[in-house]
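Omission of a single protein chain aside, the complex is shown with its protein chains in their original locations.
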Amino acid sequence: MTVLAEQTKYIGAAPRQLTLAQRIAERWPAWGSIFIGYFVLLIIYFPILWLMILSVSSEPLTGFAGDWTLRWYDDMLYGTGQREGEAYAVNSRVFDPLLLSLKLAFITAALCMVASLLIGPILPRVRFRGPLLLGYLMPLMVPGIVASVSLFLFYRLGLHWKMGEWSLGLAHFVWAFPFALLAMLVVSSRFDTRLLEAAADLGASPWRRFWDIQVPILKPGIFAAGFFGFLLSFNELPFSIFMRAGDITLPIYLWIQSGAHNSSVPLIFALSTLITIASIVLTFIAIKVAFGEKTVTVKKIRTA
Amino acid sequence: MAGDVAVMNASGPTTGIGSTRGAVGDQILEVVSATHRYGEVTALDNVSISARRGEFLTLLGESGSGKTTLLRIVAGLERPTAINRITIDGVDATLLPANKRNTTTVFQHYALFPHMSVGENIEYGLKVRGMPKQERRKRAEKVLELVRLPGLYDRRVHQLSGGQKQRIALARALVTEPTILLLDEPLGALDEKLRIDMQVELKELHERLGLTFIYVTHSQEEALTMSDRILLMRHGRVVQEGPPTDLFERPAARFVAEFMNVENLLDGTIESMRDGEATVRIGSHLLRGPWTGRGTAERGAKACVAVRAERIQLGSAPAQDASSINHVPCRPGVTIYKGKYVDQMLGTEIGPVKARVWDRSMEVSSASAFWWRVGDCAVTPIAAD
Partner (left out) sequence: MALAEHAAGMNLRQFLPRMSAGIWSLSGFTFLWFIGIVVPLIGILLFSFLQTKGIKVQWDLTIKAYEKLFFYGGGPLIGRTIRIAATMTVIELLFAFPFALWLAKGAKNQNLKLITFTLLTVPFFLSPVARVIVWRSVMSVQGLVNTALLDIGIVSEPVEWLIFSEFAVHLGYLGQYFPAMVWPIFLSIALIDDEYLEASKDLGASRFRTLVHVILPLSLPGIVAGIIFSFVPMLGDTVVPQQMGGGNVMMISHNVYTMIGAANFVMAAALSAIILAIMLAFQVVLWAALRPVGGINNVFASLHR
């Protein structure tokens, strides 16, 4: 179809003769929009790159790079004040939040995968799918801080439940699930339920139909849901702020430390760099998997 | 409810040879009083059918006639709103879900599992029955040969052409050795030439395997070519059932004649009725033909004379005895060239009529009258049921 459109475009364009001025007049909105788009991307990526560069500079607070050092990484990993010769102890101020964040991220990912697998396939096929979807997407439509306070007040003051890791997990799930669900819906709303009929017709029990047909075909959606769950939980801040009882996740640690005007800011640069690199690597793997599958699908369509 | 009467009489004289030995042991399928509604729409209205072992039974009808719903009820894919019972091979299957019934379906859209290879697709029915891998593979290879696609075992589904997909779907359904093979417009998505090849192949396969086929189609031509018996459905009821010749030669209602592509449907009123032969008045003309509706018709009832274009002869005066023909004067209209023959439109006092002329030497444009033998048409009631 694209090929057809391409051809029509060509045929349509052929007889037109444009003066240079007309051509420029026709083109400049395109160039302008391209320029603005990439300019904003620069604004997004400049701080990230500069952060990485400053994290290995000795005077990061001045904003100038150079005089390369790994001191901040050393301080971050082993704690300030501990120098060569002393027994290296892992800096628990950083590692405890890291472990907590990882734990929460894995739990959130698992919850997102299970929940979106339960909901995703059936939601596009029920009568009230519109209102239901709105209900599930509600956390996206309410500012994080408002949602966070609402949940805190409901559970802590309304139900008198003590905050803890359970509430952090809940908060992360609430934040990540709408994205996970959307990712699953992209796959599941295209799922051909007639395949389940065919399987039933061939003698497969409901359970086998689920495992043999539905799960394998929805695998990209399940994977995407898990990926969204993991990374969104790992970097989640607004929901975590209130839904905790003194627990410190990595983003909260960063937030508290960066708010304080003290010398730990260079450590934050180093830590942020590591988290950013890890997130980027993970995102790339995910994109590779997602786009890799897509390329296969495209090939499939072409050969069919 | 008149629709069911015809079906309940499945062992009546119209059924042909098989019905005379319609013993219980020979009946592989029995559906009694199935009704199905989708919300307000009644897709199936108290229909009963039965099939003999080894029969090629076709459910014919337009889309929305209930034929696919009926097939899906047999397969267990649809739970009817109300039903007396379904018996498959002597076993009461009324409450059995699809996966517990030994019927398999060839779907129009193939429904091949996209994440499995051809071999895995075919073996799936055996796999869920717990058959060991080697045995599965052996059977899959065998059935691939049966559908004339040996060597495709490792192929991915998306690498197949439409015709190949269709055969794989057939192989997948056959390999489980079903009691009844259900085919839901299996050739609907294929192009014309492939469709005709597959018709022949399916027919051969049916004869070779001796399996019971229940075949759903909207194409009267497909139904005529392949079936032992046809059930013509409309609005969720069976309008007529019988062997292909019955439906072709003796349409029981105007709708049947229309559906079977009878070109000339001349509406009038019953003038008289004698020994199964009806006389119909259309304007000032009286036409005679065998009454194909149920029972007899009252004088003055609306009726239709259905006559095929190729049964009409053109000329100035008939050579036959006037008592055995219907004779109508006409003026020739448009001639439509069709290659092997021409269709000659005729203007008459009873409305436009189409005659088919195979003899190219004939001077059609000078015809002043046309006629057909009384036995070559059918007089049907106008109300479908």
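Read from first to last, the chains carry the letters A and B; within each, the first residue is number 1.
One rule holds for everything that comes next: contacts are C-beta pairs under 8 Å (C-beta built on N, C-alpha and C of every residue); 3 or more make two chains touch, one makes a residue touch a chain.
Remember, predicted model here, so these are calculated numbers, not experimental data.
S.K.: Tell me which residue among A:70, A:99 or A:138 touches the hidden chain in the full complex.
M.R.: A:138
S.K.: Among A:94, A:123 or A:248, which residue is in contact with the omitted chain in the full complex?
M.R.: A:123
S.K.: Please pick, from A:50, A:78 or A:106, the residue that touches the omitted chain in the full complex.
M.R.: A:50
S.K.: Hey, which subunit A residues sit against the chain that's not shown?
M.R.: Here the touching residues of subunit A are 1-2, 5, 8-9, 12, 26, 29-30, 32-34, 36-37, 40-41, 43-45, 47-48, 50-51, 54, 60-64, 115, 118-119, 121-127, 129-136, 138-147, 149-158, 160, 170, 174, 185-186, 189-190, 193, 196-197, 200, 206, 209, 231-232, 234-235, 237-238, 241-242, 250-251, 254-255, 258-259, 265, 268-269, 272-273, 275-276, 279-280, 282-284, 287, 291.
Basically, only the chains that are shown with their structure count from here on.
S.K.: So, what's the distance in Å between the C-alpha centres of subunit B and subunit A?
M.R.: 57
S.K.: Quick one: in the complex, what on subunit A touches subunit B?
M.R.: Spelled out, the residues of subunit A in touch with subunit B are 192, 194-195, 197-206, 208, 212-213, 216-217, 300-301, 303-304.
S.K.: Contact residues on subunit B for subunit A in the complex?
M.R.: Spelled out, the residues of subunit B in touch with subunit A are 75-77, 97-100, 103-105, 107, 109, 111-115, 124-125, 128-129, 156, 158-160, 172-173, 176.
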